[in-house]
Structure formats: C-alpha cells, structure tokens
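In this view, the complex is presented without one of its protein chains, the others remaining in place.
In this document, chain identifiers A and B correspond to the written order of the chains, with residue numbering beginning at 1 in each.
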Amino acid sequence: MSTLPEHVLDEIRELPAKYPQHRSAVMPALDLAQEELGYLTPEAMSEVATALQLDPGYVEGVATFYTLFHLKPIGKHNFYMCTNLSCMLRGSNEIVDHLKGAIGVHEAGEVSKDGLFSYEEVECLGACEFAPMLRLDHQYHYDLTPQIIDSLIEERRNPPPAPLPPKPKPRARKPKSA
Amino acid sequence: MPDVNVTIDGRKIAVPVGTLVVEAAKLVGIEIPVFCYHHKLDPVGACRLCLVEFSPGPPRPQTACTTPVAEGMVVRTQTAMAVQARADILEFELVNHPLDCPVCDKGGECPLQDFTFRHGYPTSRIDGPRLHFKKPIPLSENIALDRERCVLCYRCTRYYDEVAWEQELTTGQRGVQSYITSQFDQPLQSIFSGNIIDLCPVGALTSRVWRFESRPWDMTHTPSVCSKCAVGCNVNLWQRRGQLVRVTSRENNDIDDGWICDRGRFDYTDVNDPERLRTPRIAGARATWADALTAVANGIKGKGAKLGVSLPKDITNEEAFLFRRLLDGPLKGAKVKMHGRTALPAPAPTIETLRIKEIEDARVIVVVASDIEDDAPIVNLRIKKAVSKRGAKLIVVHPDGVDLDRDPNTVHIRNKPGSAAAEVRKLASHALLKAPGGPVAILFGDGHGSEEIVDLAKSCRELADAVGGKLMPLYRGTNERGALAAGVAGWDSLDGVEALLSWGPPPTAGIPKSVKFMAAWDHLMRPGNEKATVMLPATTFAQRQGSYTNLEGTVQFLRPPIEVDPPLKESWEVLTELGQALGMALDYAGIFAIQREAATAIPALTALAQPPSTEPAPEPVLIGPAHP
Partner (left out) sequence: MPDLRGSFGEAPDHLLTRWFGTPDLHRLEVYESKTGGYKALRKALLEMPPADITGEIKRSGLRGRGGAGFATGTKWGFINRDAPGPKYVVVNADESEPGTSKDRYIMENSPHLLLEGIMIAAYAVGANQAWMYIRGEYDKPYRMVVEAISEARAKGYLGPKPMGKDYPLDIQLYRGHGAYICGEETALLESLEGKRAQPRSRPPFPAVKGAWGRPTLLNNVETLATVPWILNNGGAEYVKLGTEKSPGTRLMSVSGNVRKPGVYEVELGQTFRHVIMELAGGPPEGRSVKVFWPGGSSAPVLPASMLDTTTDMEALAAARSMGGSGGVIVMDDSHCVVRAAARLLRFYAHESCGKCTPCRVGSDWAVRTYDRILANEGSRVELGILERVADGLQNGRCLCGLGDSAGWVIDSTFRHFREEYEDHALRHTCNVGAVAAHA
C-alpha cells in the first residue's frame, strides 16, 4: 500500500526525461509529493526515491536541506512570516505575536487545534518595499496589520460559501398532441 | 608532459603536471594538515584546514588540496597568515568537539589530536555549551557513529557516493545542524560500509567489533592478504597479546586501491574464539601429533577412490602443492572437492589475464554472468571508478538486476539463464564495441552454475579477440586460481566415500553417510567435525604462512601477526609429517623449501621462488591532464 497515489508516482517517473541528468528530478518530484500529502513522510520520500531509481538516503539528504520541504505535519494554511531586517524594522515581531494569539499556538511549527493553521518565521521573501509581509497559500500579503492578519485567518476559518451551481434550464414543454 | 618546478617553503622540487600542492608538499616532507582531502576522493576544499599562501596568486590564502602545481609557483605554508588561518580552523573544529579523548577509540592515531598539537593553538578559548547529539548511534552491527565528534569533512558520504555509488549514508539538515545519518535511521547494508572507519579522521565512525579493545600503541601489525575471496586485498592484521584485534586496509593500487569489503574487515572474530582447538584428539581423547597422524594415515591409505578429500577455498599455494604430492603418491585416485570454487576452468596458460589495475584504463567494460558486488567486491569498486572517473562504458550480461545498474547509463542485457554465451556472441556487433577507442575489459563469472561454462569461456575468448580485449575469469575461492594451477581444485562428488580427509571447514553439503573414518583439520568444533575420529587443531589465517594467487594471477605472500605456538603446528608441517606417515620421503626444512620446489614444479607458481618485492615508493596523486 503506497503512500503516494499511482498517478503522482507516474508523473514523478516521467520527470527525469526533462533534465540532462536524472538526479535533477529530485526537487520537483518532492514538490509533487508534498503537494499531495501536505508534508513529506519517510515513506513518501522512499517512494519518490524508488520512482527515480535513487537510494532513499539521497532523497532524505536533499529534503532535509531545503526549508520549503516540510518533514513534520503543518497546518492546512501555513503562515510564512518574514522577520528579517527590513520587516523587523517595520514591526514584524509584533505581527508575529498577534498571529500566535489569533491562531492559538505558542510557537513556530505548532499546529492549531483545528489543524487549520501553523506558522514559521522565515528569512527575506523579496518584497521588502511592502514590509511587514508574509506568504500564505502561495500568495504574498503586504503591509500587514493585526486587522489584515485577522481577516486572513477568518477567511480560512469560515470560508465564504462556494458559489451555487447555475440553475438548470427548465425543460422545453412537450407540445400537447392534438 | 614535462615536470613542473615548484618551491615549497624554500625547497625546490619537480613534480608531474597535475600534482596537487598538498601532495607535492609531502614529497619534500612538509605536512599540510587536511581533513576533507583524501587522495582517493575528488578534492573539495571543504574543511579549509590546508590554507597556504601561493604566489603568483590572489592575496588571500588558498586551499592546497584543490590547487594543482603551476610552473614557478612559490608556496609558503609558514607565513603568519597561513599559520593563523590553520590554527583558527582547528579552533573552530574544536568548538563543538567533545572532550572524549580518554574514551575515544581514535586516540593515539587521531589526526585531530596530532594536528592540534602541531598546528593549533596551545590553549583553549572556548567557553560555553557545545552542540549535543544522541550518541553513539549504531549505523550497523559493525559501525558506530558519534555525531558530536564529527568534523563534517564529508569523507564518508563522498566515498559512499563517488566510490561505492550508494547513498544510504547521507547528510541531514544544513549549517551547524548538519549531521551524518544512515537513510531513515536504517542499518547500513552495503558490503563496502566499513571503509568509512578508515576514512574518518576523528573518532566519529568507529568499529563496533573493535570497540574499546585496545589502544593503537598496544598493538603490532603485519602486512598480509585477506583470506575471504579471490581478489586478495592487502590488509594490515593487528594483534594484541596473541589475539587478532582488528583488520584494516593496506593500500595496494594494483589490487584494492585502498579499500576492503566488510567480509574481510569484520569477519575475523572466530580466530579469537576461546573454544579453539589446541591439541590433536583421537576419538575425543588427547593424543600426540605422532599418534594422531599415524591414525590418520592408517585411516586413509590405500583407499583409492573410496577416499574423499575436502579442501577449503583459502588453501594456500604451499598446502596445495603438498596435497598435489600426496595425491600423486599414496592418495592416488582420491575424490577431491574444493569448496567455494566456481565452475570456471583454469586459465589458459598462454593467454594473459586482465589485471585489476587495467580495468581503469579500459574504454568498455563487459561483465558477464556475475554480480561482482557479491563475487569479487573490490573489483566492483574498480569498475565503478573506471566508469565514473575515467568515462568507461559498461555492459552487463545477467538475468537479474545487479549492483552496477545503479548507473542509469549501464547497458544491461538480461539473458535467459543459460543463454549468456549466445548474448556474448552478439556483443561483437554492439554499438559500444564497434569502435571502443581503447582496451576492452571482459570479466566473466559462472552465473552460480546457471551457465554452460566451457562455451561461455569460449564465447568470451572470441569476443576478446574480436574487439581487442583481455579476459578476467571471476573466481570466487580465495586461492581458487592457485589450487587450479596445482591441480587440486577438485570438483568431484564425495558421495559414497568411506574415508574423508576434511581440510578446513567441513563440507557444506554435510558428511556423506557412507563415511566410516573421518579426519578433520579445523580450528573450531564446527557442526560436522563431531563425526571426525581424528581431530587435528588448525592454524587460522592470522597464523598462516604461505601465499595465495588472486584471480588475476598475482601471487601474494601472507605475513601472519600471530605466532604458531605449540602444540599447534603449521599446516605445511602437518602435511609433511602426514606424508611421512603415509610412507613418502618428504622432508622440508621450512616453508621456503616448499616454495622453491613448487616454483619449479608448477609453471604458474614460479613467483613463489622470488622474494616478495619491496614496498613501492609512494606515487604522488595526479589529477587533470596527466591522465588521458
């Protein structure tokens, strides 16, 4: 019983052909696995290794090096809070304190009780003119204030209802037979 | 290319193009300390310990291990900047290094200790907590890892990746949190894992088999040859108080290239077994040698084909020669079975065998009917070196996946078991072999009995002729080739014999039921030996004098570290006296006399008459243009 579904493994097996040497496929392969599972388990990493014909140790070495690969469970929405110099000079530490309270955790890496949120303090995200800022769900959010933090959380705690599917057109009436 | 002239600390020297500064310095007796540099691994310049100043060059110190010499270069290792740089690096290494010397097995042969004395600061300025890890961690049954001692030179992971093509040992995390680990904390599986113990410059990777056994200055060692397989890797055997306490590699670039496999490194503890047999016994009761040998002679003489002789894979050339004399004389007609041998025939006398070192120069390597990782492990490493460092191409003919498949460029032809010869015949027209561009190396095994061996050998011979190649038969038995030369590498079945002379471990298939008399020569009471009427106590490989012929035909002499103390007798002595008991006129003053006679009697063993060659002068390590 594999951790990764077959279609993901198939996609991974096709990756090496895109690169001059097959080892280059490791990073995009781990990305696919992490997208699927939320984080990387040893089993998932071993399966990626087998699909790429590499030793699991090799994949483990790569996965533990890069900070965007998560080796422990994270919340469904992980806040990447920049606290490097430019953001620190514009109050990122206070924003982080507010966030901790708002999602109900004590430290980075801890997942909120409802499993929805976690955060980590990260290094410069390359948007210093918008400091303090964060990255959440593959998007940057700028000029942070406690209110913005609160609304980002609220949107995810109580997502607005999905739009209703369009009403089906009424069926054309059968003409009465004469 | 002409040699390059350099000046190192005022001393002038001429060295070949491509020599690294750190190696050139060794030639004039100057030590530049290194951790991450190892002459068998690609240089990385990671630890920064070898910083020296060059001119012409940038105004900053450079690493001596990554810089090849240049004409007219002036190297200074003792300038204030270089001396301080090295001392600073050592201080950094010691910041997190635990004060373990009293309990660390590396103490006494530890480069970190030695370099700190010779190149480091005399006092410590380190104050404050050190980085801590759980320790020691068993990486396998044989190897322990201590992460606190590790200086992260990465020799172990680089060796695994570059030399063994495996990555079960890896580095986790990054920065100061980096640590060495086995994949997902599983035990190391590789047969090549033990070499990391020799590579590690500190006590981070240590042998669990030798743990807390001895300090280096309490041991003596002799340069000998491993007894476990036909490669004949050179080893150092270390003894203390009559016990064999460890086995380490002894670099011989012609054969092992500085590596040994785990069988040779760790499988020796039986030598020290307190239950070892020490006196001859007849029917369980102690006897003198004279009585015991008489009893043996009486039990086995005149039996003709009803006598079975079981020989071990690590029979020496001298023992083999003596057995030849016995089998030509009083034991004529006996059934002989040499255990652990392959089905391969003796090499044709007129054809030169491929030498292990020549594998490196091959442009195409063909491996047939063998998973060399199992059969001849260190030859497997040599093939990997040729492929990854010299660009050789690799073709494998084998029904199943083999270890060499780790390289996706390996051409693997999966034959049906039994049809390897047919596949080999097709190879002459293979794309890679049409114009190999240089020598071709063809290595063939016996497929563990799945191939018809005479035809396979013939097809390999034809291929070699067609493409300009040389052959290497992959014998498995330690001295299979020597025994074949002496004509004692028997293949007869022992079923139905009434008398059995078992030399070495008892037959793996068990003692035939028909045996009424058995004489055994072994050092342990292994299952099967209880049936022996006469039990002769044997010497082990740690005490054995003699020689082996490895699979390429090189004769190598054993030098045992442990003496044969009475009542034990040397094997050649026992065989000589047995021959006398059987009525032969055998009389040898010592092993040299046997070797001289064997050299004249058997053409393949002429090397026995020559004294062993002296240790070759160390070669400077070359990179770059000096190699084609």
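For this structure, a couple of remarks:
Methods note: a residue touches a chain if its C-beta (ideal position, glycine included) is under 8 Å from a C-beta of that chain, and two chains touch if they have at least 3 such contacts.
None of these values were measured; they are calculated from a predicted model.
One chain is not displayed; in the complete assembly it touches the shown chains A, B. Contact with the omitted chain, checked across B:P58, B:P274, B:G449 or B:P566, is made by B:P58. Considering the whole complex, the residue from B:C47, B:C261 or B:A486 that touches the absent chain is B:C47.
Within the complete assembly, B:T66 is the residue of B:T19, B:T66, B:S140 or B:Q239 that touches the hidden chain.
Hidden from this view is one chain, which touches chain B at 43-49, 51, 58, 60-63, 66, 81, 85, 88-89, 91-93, 95-96, 125, 127-129, 131, 151-152, 154, 171, 173-178. The chain not shown here touches chain A at positions 18-28, 30-31, 61-62, 65-69, 80, 83-86, 88-90, 93-94, 97, 122-131, 135, 138-140.
To be clear about the criterion, only the chains that are shown with their structure count from here on.
Put simply, chain B touches chain A in their complex at residues 157, 166-174, 181-184, 408.
Taken together, the chain A residues at the contact with chain B in this complex read 22, 42, 45-46, 53-58, 60-61, 64-65.
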